[in-house]
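Missing here is one protein chain; the remaining ones are kept as they sit in the complex.
In this document, chain identifiers A, B and C correspond to the written order of the chains, with residue numbering beginning at 1 in each.
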Amino acid sequence: MSAPPEPQVLRHPLVRLARVAVRHPVVVPVGAVVIAVLIGAVIIAAAGLDPLTAYAAVLSGAFDPDTLDYTVSVWAFICGMALVAAIPLRMGEFNLGGNGQLVLGGLAAAVVAGQSGLPPLLAVPVAILAAAVLAGAFGAISAPLATRFGIPIIISTLLLSPVAVAVVSYLLRFQIGEKGAAVAQTDRFPESARMWALGDLSYTNVGLIIVILLMVAYWLVDSRTAVGFELRVVGANRRFGAYGGVRVGRLALGAMAASGAVAGIVGAIITLSAPYRLTDGALLSPGYTFAGLAAALLAGGRPALIPVTAVLFTVLQVGGAAMERSADVPRQLSDVLQGVVIVVLALRTVVDNRRSGEKGAR
Amino acid sequence: ASAGGNAEAGGDATEASLILITPTAIGSNNFLQLASDGAEEAADKYNASLDVYESEDPASIQQNLDAAIREKPDVIIGVSFSVLDQFTEAAIDYPDQQFLLIDTSAEEPTENLTAAVFKEYEATYLTGVEAGLLTEKNNIGVVASLDTPFLHRWVDPFFAGAQSVNPDVTTGAQYVGGDNPFGDQARSKAQAQILADAGADYIQAAASGGNLGVFEAASENSVAAFGVDTNQCLDSPGNVVDNAIKRVDVALVESVGDILDGTTGGFASYGLAEGGVSLTGLEEGVADSQCLIADHPDVIEQVTAIRDQIIAGDIVVEDPLTAG
Amino acid sequence: MQILELSFVAAVLLAATPVLFASLAGALSAQVGVFNIALEGQMLWGAFSAVAASYYTGSAWAGVFTAIVSTAVFSLALAVGAARWKADPIVIAIGSNLFALGITGFLMRVLFDVSGSFSPRGLQGLEKMRWLEGIPVIGPIFAGQTPLVPLALVLIVAVGLWLKFSPRGLRLRGVGEHPEAASSLGINVSGYQFWVTIAAGALCGIAGAQLSLGNVTVFTENMTAGRGWIAVAAVMLVAGRPLWLPVACLGFGAAEALGFRLQGVGAPQQLTDAAPYAITLLVLVATRIRFPARRASISTESTP
Partner (left out) sequence: MTLTASSSPAVELSGISKRFGAVVANDGVDLVLRRGSVHAVMGENGAGKSTLMSILFGLVTPDSGQIRVDGSPVTFSSPLDAIAAGLGMVHQHFRLFESMTVAANVVFGAEPRRLGLVDRRAAEARVRELGERYGLEIDPRARVSQLSVGERQRVEILKALHRDATILILDEPTAVLTPGEVSSLFAVIRRAADSGTTVVLVTHKINEVLSVSDEVTVLRDGRVTGRFSTGDTSGAELVHAMTGRDVLEVSNQGDVTPGATVLRVRDAVVSEGGVERVGNISFDVRAGEIVGIAGVSGNGQHEVVEAILGTRSLARGSVELQGADVTGWSVRDRRAHGVAVIPEDRRGEGSAITMTIAENLTLGHHRTAPIGANRGIRRGWISLRAQRARSRELIEQFDIRTPSGQHTAGSLSGGNAQKVVIARELSYGAPLLVAEQPTQGVDVGAIEAIHGRLLDYRTAGGAVLLVSHEISELLALADRVLVMLSGEIVAELSRAEATSASIGAAMSGATAPTATATTNTTTPATGVRR
């Protein structure tokens, strides 16, 4: 083998600087956030506004004790959707169809919850289960599309999502919608079919527990089980996995099904929470799917990091609105910041990969 | 809560406080824009402070509502049907707080829950009449943002009005839809183009921010359009016949005034009779409204007559919402 | 509903043109081995900068020019990251799409103090080719279109032929197919990748300009509304054969226009919304069944 010429990236000053950076996995995301915050500050200042007040507003808006309840509930949803992205990400696949899976979950939950008669103790679990099954099955479709027809999962999920969204809003409008309502939405669910409350909190409910359990489960599976190991192996080198006896096709199927199921569960939780009905578009407008994807990317799919990165995007989301209210900084800035974080992160991770890759050359 | 002093304008210190909560980002949604404009006018008139809370989804509506209640303003104003659930409950839980619903009303409202609803359908009926009288191809259409029951208030009555004066007029409705139904001019324009290709020569635009797309299509075809809410003839002179205007400002100012004066509860409905809705063509200053209708005094005459019949109750325009 | 009428063809072409430019950008990137899904965001930025420039200068063409240049600059992050630093283009793209969505809305608020959509009175759009009126077939199809519409078609054919027959085209394709081989023959691989990514940005700029100054004359928040993703799908569809892009994109345009028209015969809007996506997916599956050889012709493999 001939020696490859030294890649010019190694000579890049930024890189030299970055090579000094600590090795701990958390360092990369943190650095990305810091840089992003600085860039954001520049943008705010350029817009003739005061970065400090803006950021202060974001933080106070997000952590204001009065609204903490709400903030936590949003955090739970973003964590949930981060799992949706993270599971396939672990094996090197992108699920961009979270929206479709989310609304299908909402639909299933709404249909089950709508059928009152189910005893209180059963209604919620059954609704959530139904959501998981329907959304999971839908998510799973992308796996055979990839293994049989070679359509990348990133593409098929992307194309399938709007179809699901359209079908759900059609059903809401013409089939299961409330009569005489001005917008397409279901009737309110009976008391028996509403998400169990946590104390007297009005936003956060048992859904939070469920999401936390899901995250713990993912963390265990990822680090402690054969399946999790196989996910990471395939993510690192598909051929190696196949040679080692991993059934890549099945693994992809399982991962996509799990991913979709989680999305479905999140959809169910949101739907079964106040105001206890499924309203057309209400599941998508907060943009949990992309916030979750961003959090997952920022965490590199690592289970332990997701709750942390999710906090960031929760703050940006909840605080963004507050920032607009009190500091008159347009809320779009939170999208800007999220975007910058991800891009900066992508560039930073390269540096790390480079470091190991360069050792790999010899 | 302070019942708010009498409403004299002037004076630096604000004498009252208002909070407006919208169900979604105002963005390019004309209707919400109109509401916040109205709230501003009310604020000016009663020398009140105004905060606008834009929501994203039911949960954030609730969150904004809670935040608003903590602020203890004189009036919390909620816009559209989407906030009904949350407001109805809040009104029960906080009897001392005054709430005002715009464009929707509760079945059994409490005393502190006032509502102002509009009979947009009466105005749209009249634009329909104009279309029916003006159309040469006997073919008219509507471009609306979404196929939702509420938005049918700009569809069905338009056709009804047209058919009332021109029984053999054919009609077609197109809905923008897509990822951005209230703002995707490209799609709304394409929808209007389809109606034009199908032979329509008068099109009611009910696509919110998308109306501009409809007007563009009108300008590029031998088609004229109708606007909504405000005088949109100004947005595209020469292409807009008339507008089904909606005086959210008037309604808001009046209702807020009533509440501040202590007359609360029940609901006021603003139709042609109350002057809550109307047509640009039926108002003063048609001449320089830039609206095409100005060139058709005869039509204006007939429409005026029908308007009076509606006010008199001789003609009853059906509300698509209650019609189911 | 009338499918065969020229007006329908015109509608299809209009709907397809922005996607055409964007998909050409994507196809070029694919040719040099960069999986470019930043099209949506770059297009959105192009649309915004076009309107902004047209507003300030009062000239639509200045808008187009600005869109081209500024979007090329916008694509620097992807170019540097993917080409020079071998970063994961997918992650960068997802980030820059989000960024574009945010920054356009943000600037609309701080620069023009409007939210939702910006269409000041007198905003100059691209003028249509009215002078074509009267010419039989050509007239009805192109008279109502901006010059960018035929340009899209010409450009794709030109690029396709250039790729196939010109030395640089040959090298460009080589870079994507086997980077080591190309560099061992003295080709600057990352150089090609870099400049192609920049060029792709410029093309997305045109795509955006056509959308905001051609299809309509206004900028609206998130006005690309998924068109960039359809372009990505189109790139997948043609699997490295740019000359087929018009077929794919017009097919999409037809699906959308058809969906609209189906409303005319009572199809619910909620479902017609889904038509283009469903059809695109079905066609993808069909082509894969038909030409299994093309499988995974673009690798999205990536290890975060």
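The criterion applied here is as follows: contacts are C-beta pairs under 8 Å (C-beta built on N, C-alpha and C of every residue); 3 or more make two chains touch, one makes a residue touch a chain.
Keep in mind that this is a model prediction, so the values were computed, not measured.
Looking at the complex as a whole, the chain kept out of the display touches A, C. Listed residues A:147, A:202, A:237 or A:326: the one in touch with the omitted chain is A:237.
Listed here are the chain A residues that touch the chain not shown: 1-5, 223-230, 232-233, 236-237, 239-247, 353, 356-357, 359-360, 362. Touching the omitted chain from chain C are residues 165-167, 170-171, 173-174, 177-178, 180-182, 184-187, 303.
The rule is short, and it goes like this: only the chains that are shown with their structure count from here on.
In terms of which chains touch, the assembly is arranged so that all chains touch all other chains. Chain centres computed from CA atoms place B at the largest separation from chain C. In this assembly, the C-alpha centroid of chain B lies 37 Å from the C-alpha centroid of chain C.
For the pair chain A and chain C, the distance between C-alpha centroids works out to 27 Å.
Each of residues 25, 147 in chain B touches at least two other chains.
Taken residue by residue, chain C touches two or more other chains at 115, 226, 268, 270, 273, whereas all remaining positions touch fewer.
By the touch criterion stated above, chain A contacts chain B in their complex at residues 66-67, 70, 73-74, 173, 179-184, 188, 202-203, 270, 273-275, 277, 279-280, 282-283, 285-287, 321, 324-325, 331. Note for the complex: chain A touches chain C at residues 8-9, 12, 43, 47-49, 89, 92, 94, 145, 149-156, 158-163, 165-167, 169-170, 173-174, 235-236, 238, 290, 293-294, 297, 300-301, 330, 332-347, 349-351, 353-354. Residue ranges of chain C in contact with chain B, taken from their complex: 1-2, 5, 7-8, 11, 14-15, 115-117, 119, 121, 128, 144, 211, 215-218, 220-223, 225-226, 256-257, 260-261, 263-264, 268-270, 272-273.
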